[in-house]
Structure formats: C-alpha cells, structure tokens
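Entry: chain A
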Amino acid sequence: MKFILNTGRSITQGRHVEHKFHRGYSEETSTCFIHPLDLLDLDMEEGEHVEVTSECGSVVLRTVNCEDLRRGMIFVPMGPFANHIIPSHTHSTGMPDFKSIPVELEYTDAERSTQWDLMEKIGGQRYEKM
Partner candidate 1 sequence: MTELLIRNACVIDPINDICGEIMDIAVRDGKIVESVGSGAEVIDAGGSLTMPGGIDAHTHVCGTKVNFGRYMSPEDMRAGRTARRGHMHATSGYSVPTTYGTSYRYSAMGYTTALEGAMAPLEARHTHEEFAYTPLQDMMANTLFDGNWPVMQAIHDGDIKRVAAIVGWTLSAVKGFAIKLTNPGGTEAWGWGKDVSSIRDVVPHFEVTPAEIIRAMIEANEMLNLPHSVHLHCNCLGKPGNYETTLETFDLVPNTNDKRQSLYATHVQFHAYGGSSWRDICSRSEEICRAINQKPQIVMDMGQVMFGKTTTMTADGPMEFNLYRLYHNKWSNHDVELETGSGIIPVYYNRKNLVNSIMWAIGLELALLTDNPWQCILATDNPNGAPFVKYPEIIALLMSKRYRNGVFQTVHPDTEHNVPLAALDRELTWKEIAIMTRAAPAKALGIVDIGKGHLGEGADADIAIYPLNINEIDPAKAPEEVIRAFGQTDYTIKRGRVVCCRGTCMVDGENTTIWVNPRISENHSMDHDPEFARNFDKNYTIRMRNYPVQEEYLQRNLCIETEARL
Partner candidate 2 sequence: MKKCDVICPFCGCLCDDLEITVEDNRILGVDNGCTLANAKFMGKERLTSPIRRTDGGWEDINYDEAIRYTVDMLLDADRPLLYGWSGTHGEAQCIGVHMCELVGGIIDSTTSVCHGPSILAIQEVGHPGCTLGQVKNRADVVIYWGCNPLEAHPRHMSRYTTYADGYFLDNAFRDRTVVVVDVRETETARVADEFVRIKQGGDYAVLSALRAIVRGKGDMIPPSVAGVPRSQLERIVRMCKDAKFGAVFFGLGLTMTKGKYKNIRNAIELVDELSRHTKFTITPMRGHWNVYGSNEVFTWMTGYPYAIDFCRGIAFYNPGETSAIDILARKECDACMIIGSDPGAHFPRKCVEHLADIPTVVIDPVPTMTTAMANVQIPVAVSGIDAEGTAYRMDGVPFRVKKVIEPTLPSDTEVLGDMFARMKEAKGL
C-alpha cells in the first residue's frame, strides 16, 4: 500500500541523541507510527513489522498505532532507519525531502536491523566498546 513518509523529532529520539548505541534509540527510530485504520487495511496488528520501501531502498520497522496522523501518512522519528530510505535529492536547495517521501508498505516477518547493522551495510564499522 502506498503511503507518504514523514519524519521528525520525537522526545524519545531527542533523549537518545547523545546515546545512539542504546537500544532505546534503535527502538524509537525504527518505529513506524501509522493510523490504526491503515494498519487494519494492511491486515496487520500493532507491533508487527513492515517493510517500508522508497525509490531508493527499503527498511524494516515496527508498527505503532497513532491517531494523530491522517490516513495515508506514516511517521518515523528521525534517525538512521528513516534515512536509510530517504532520497538525497534536495531540489538544489540543500534540503532533502525529509517529510514527504512516497513509500510502499508491506507486511514482513523479518527482524529489524540494529543501527550498527545499517551502518555496516553501507561500509561503516560498528563501535561497541561501551
């Protein structure tokens, strides 16, 4: 099903900004807030995972009901998960479309990655000394 992806700050994301290797950060930034009726249409229950796919990739997120949203829009707190699928095009303004990306949602039984997994996938090296 087609949705518009919106990203932004959340207070939990903000609390973890200086603690990005914590599980809490990973949890929060890999959450897909979605209208309960949309979830119903997807034939899914809250807490199940979705694969969210944009023109430039896909990522697995965990669904959470949220009636703040209009139907057809999902919200993902800003972070490495959302950015995994956000196109880099800025319309030559310097600013990517962090808030209005057309995406496709599909149920998946796959596990979510960790933030370090995502980084390693694109050539990074995890740092887990702490």
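Selection criteria: all candidates are chains of the complex that A comes from, given by their letters.
The working rule: a contact is a pair of C-beta atoms (placed from the backbone, for glycine too) under 8 Å apart; a residue touches a chain by one contact, two chains touch by 3 or more; residues count from 1.
What you see is a predicted model; the values in this text were computed from it and never measured.
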{"item": "Touching candidate for chain A, same complex, options 1 or 2", "value": "2"}
{"item": "Partner candidate 2, residues of chain A touching it in the complex", "value": "4, 6, 8-11, 14-21, 29, 56-57, 67-70, 73, 75, 78-80, 83-100, 115-116, 119-120, 122-127, 129-130"}
